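A single protein chain has been removed from this complex, and every other one stays in its place.
The chains carry the letters A and B, assigned in the order they are written, with residues numbered from 1 in each.
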Amino acid sequence: MKYLIAKNLDDALTLREENPNFTLLFGASDIALKMKNNQVSGVVDLTHLDELSYIRKNENSIKIGALTTINAILQNRDITQFIPILSEASKEFASHQIRNIASLAGNVANASPVADMIAPLLVLNAKVTLLSSKGERTIFLSDLIIGFKSLDLNNEIITSFEIEIQKRQHYYRKVGPRAKLNIAKLSLAMVKQDERYFISGASLNPYVKRFTNLEELLNGKNYSDVDIKEAMDKDISPSGSFRSTKEYRRKVLFNMLGEALGKFAI
Amino acid sequence: MQIRCNINHKEYNLEVEATSRVLDVIRELGITSPKEGCGEGECGACSIFFNGKLVNSCLLLAGQIQNAKILTLEGLYEETKIVRENFETTGAIQCGFCTSGFVLRSYDYVKESGVKDEQSVKDALDGNLCRCTGYQKIVDAVIKSMA
Partner (left out) sequence: MGLIGKSLKRVDASSKADGSLKYTDDLEFNGRHGLVVRSQIAYGKITSIKYEDKFDFSDFTIVDYRDIDGENVNPILMDDQPFLAQNIVRFIGEPILLLAHKSKKALNEAQQNIYIEYEEFEAILTLEDSQDVKNVIFGDDNVYKTINTQKGEEPNYSELNVLEKTYYTPHQEQLYLEPQSMIARYSNEKVKIIGSMQCPFYVESALESLTGQKIEIEQAPTGGAFGGKEDYPSLMAAYVYLLSKKSKQDVKIVYDRVEDIAFTTKRHPTKMKFKSHFDSYGKLHSLNIDISIDGGAYSTLTPVVQARTILHIAGFYDCEFIKVTSNSYATNTPPNGAFRGFGAPQAIFAIERHMDDIARRLDVSPSKIREINLPTADSTSVTNAKIDEYKRVKNIFNLAREKSDFDKKRLDKRQNRGIGMALFMHGGGFTGIGETFLDSEVWLDLHKSGEVEIKISSVEMGQGALTVLPQIVADTLNLPLSMIIYKNPNTFNVANSGPTVASRTVMIVGELLIQTAKKILNALDKYENIQEYKEVVSKYLNANSSKRFTSKYKKPSYIKWDEDKFYGNGYDGYSLACYIAEVEVDPITYQVKVTDFYAYQDVGKVINPTLAQGQVEGGVAQGIGFALYERVVMESGKIKNSHLTDYVIPMASDLPKIEVGFIQSDEKAKGLGELPMNAPAAAIANALANAIDVEFDTIPITPEIVEQRCR
């Protein structure tokens, strides 16, 4: 199997264009399993591009390079202070050893329905910068992930994420089969900003997306438990797999929404 | 692919398949403390230091360690002395298969001046599985190493 190491960003773009079916390696917490399942036809290794590994705070936002590891995010003081929901999500991500190689872009680009970092990024209204030989564009993350493990990418490489610094209240909770090192049964990421709610969660849909019906409902002033359940059922379609059941996911999500609203009310 | 790397303070020039797992590359050199317990990054028995960061070597591909510095337990003999002694005396070792992974993780945690309470230590061990000990004496050994 061909394995190509990108020497710099331009090189990466060229290799990407020349080998559109090759797997882009951002960190490598997922590729070993993919290779075992014969899902990889070739590799373009981006992990040596140190220039894509950074966390920069400027006046209005924090910019995170694509290759920044989850542990780097977890340990970063600016993120803990200004976008704490991302720290909390990082804490629940896999294990210490995996956090040391998994990258933010890798988790996003894999676009798994159980990805841990996508929901928090969505409720932070994160923007993602994509680069190709034809140029650069920056879009909302919500516009990038469009389906089950599919991204709206045109031979592009994710280079960075940007999150505005805002006054936010947040809630994050991930539920797995045990306390640590879990694939999410479900998770809830919620932000309240300027009296508006931004809500998302993992493992509740074929791909991680915003819960727009719940957002609309909660942005209004009056709603009952029944209303919440109805909106919730429009926003999620959890599968019953051997990992968990539909009923459990629905019930626990409802409970977590209650817990979150309680937290925000204080 | 030609991979140049430094493993346990020794320079290597290896001819390996770039997609082979670093765990296999290391073990084929006779460095056998990193072990395969699961091949999926779930058990931590394959833990190694990769450019100073503790990672699962079963998840890394050989191409990623081009020009890298790798340290296994064999290359950290002096540095892990206190942790190892504490593991030995508290009874934190039974079958031993998970031990090198736990020693490295514990050393990593102690080195980073981790928090000394039981729950924090348990949470820090979120990448290492043990089936024999129930973890109790491992936690004791880690806390003892932070005295």
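Definition applied: contacts are C-beta pairs under 8 Å (C-beta built on N, C-alpha and C of every residue); 3 or more make two chains touch, one makes a residue touch a chain.
Here the structure is a predicted model, which is why all the values come from computation and not from measurement.
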| item | value |
| --- | --- |
| Touch with the omitted chain, as defined above, among B:Cys5, B:Val22, B:Leu60 or B:Ile93 | B:Ile93 |
| Hidden partner interface residues of chain A, rising order | 173, 175, 177-181, 183, 242-245, 247-248, 251-252, 255-256, 258-259 |
| Where the missing chain touches chain B, by residue | 27, 32-33, 35-40, 42-43, 45, 72-74, 77, 80, 84-85, 87-91, 93-100, 103, 118-119, 121-123, 125-126, 128-139 |
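The working rule: only the chains that are shown with their structure count from here on.
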| item | value |
| --- | --- |
| Computed distance of Cα centres, chain B from chain A, in Å | 28 |
| Contact set on chain B toward chain A in their complex | 1, 17-19, 21, 39-42, 44, 47, 50, 53-56, 58-61, 63-64, 66-67, 105, 108, 123-124, 126-128 |
| Contact footprint of chain B on chain A as seen in their complex | 1, 3, 5, 25, 28-29, 31-33, 35-36, 40, 43, 45, 47-48, 69, 71, 94-98, 100-101, 179-181 |
